[in-house]
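Below you'll find the structure I mean.
Omission of a single protein chain aside, the complex is shown with its protein chains in their original locations.
Our next item is subunit A:
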Amino acid sequence: MRVLAAMSGGVDSAVAAARAVQAGHDVTGVHLALARNPQTYRTGARGCCTLEDSRDARRAADVLGIPFYVWDMADRFHADVVDDFVAEYAAGRTPNPCLRCNEKIKFAAVLDRAVALGFDAVVTGHHARLGPDGLLRRSVDAAKDQSYVLAVLTREQLDRSIFPLGDSTKAQVRQEAAERGLAVADKPDSHDICFIADGDTRGFLAGRLGETPGDVVDATTGAVVGQHAGAYAYTVGQRRGLHLDRPAPDGRPRYVLSITPKTNTVTVGPAEALEVSTVRATRPVWTGGPRPDGPIECEVQLRAHGVVVPAAVTVAGDTLHADLRHPVRGVAAGQAIVAYRPDPAGDIVLGSATITD
């Protein structure tokens, strides 16, 4: 096959490209330039969008002996991921930009362009398994598993995707990179959000949405217990950084229960009030088999690296409904609910949807 390897400059995508070459594919490497001004993104080894990362990717491609190009996706990334990220927070939700980037950039804009240019598939260094059965499964490395941020992909997108790393642990990937003479073998993992240079999400949002002071309200008493500089800066389940004026009557810690953009209010309350037993979500994608007619028993994950709980999931039209078998705390609108079917060969992604409440 003619395949396009998306190369971030990190160790995972370099080894993924190497394995695609070894598998006999005709591989072309592409680095996505996502920053309008590369200097404003994370510097050095921590990010995936800097000039250094671009050079690391090119060096890896040279070692593999494959053609390498840089594709400018900065405008698309800004519109579909960064602006969306800000708008979601402004609406009181908690977005996952990595998931959005997979959905709109890597497996949409990039994949579409690749297919138009005559490529058969896109290869990435995601830690997830995608075998000949077409089912997306968790990586063997549970700590590095990225099936959650890939669960948003449709059947058409999965059919044109190759994830060569799913059967390997991160340690094995690093070891292989070293054996292949790839200089990125020891490069630190990227984490946090690539377009927020200093990791300060609240500051990033404040710079775009401005300061909008409002009340922090106790859910039990209805009393105003503090002030905030912008409701968008809070996430359901958050405990730190609330700066409340007075303690709760019972002296127990309080958490963010909800964010109401309309009234610019942050509501806080005790931990047990965070508990959720049903989850509603929109825009379902179902790839783990035929879309079910009625409720099915499975496991659901409600945020990246979050806990997994048994649930009965019903998909109907444009909505997904989950009855959780035991309550979960800190479910935030805007995150994805991903349904898995436990399987000895790797838990299978059945489908996903975006949590509304």
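List of remarks:
Quick note on the criterion: contacts are C-beta pairs under 8 Å (C-beta built on N, C-alpha and C of every residue); 3 or more make two chains touch, one makes a residue touch a chain; residues count from 1.
Simple rule for what comes next: contacts and distances are computed from a predicted model.
Per the UniProt record, the chain missing from the shown structure is "Cysteine desulfurase", taken from the list "Peptidase", "Acetyl-CoA synthetase (ADP-forming)", "Sugar ABC transporter permease" or "Cysteine desulfurase". Contact with the chain that does not appear here is found for just one residue of A:1, A:63 or A:108, A:108.
Set against the missing chain, the residues A:18, A:33, A:136 or A:266 yield one that touches it, A:33.
Only one of A:23, A:117, A:142 or A:224 touches the chain withheld from this view, namely A:117.
Interface residues of subunit A facing the missing partner chain: 28, 31, 33, 38, 51, 54, 58, 67, 69-72, 74, 103-104, 108, 112-113, 116-118.
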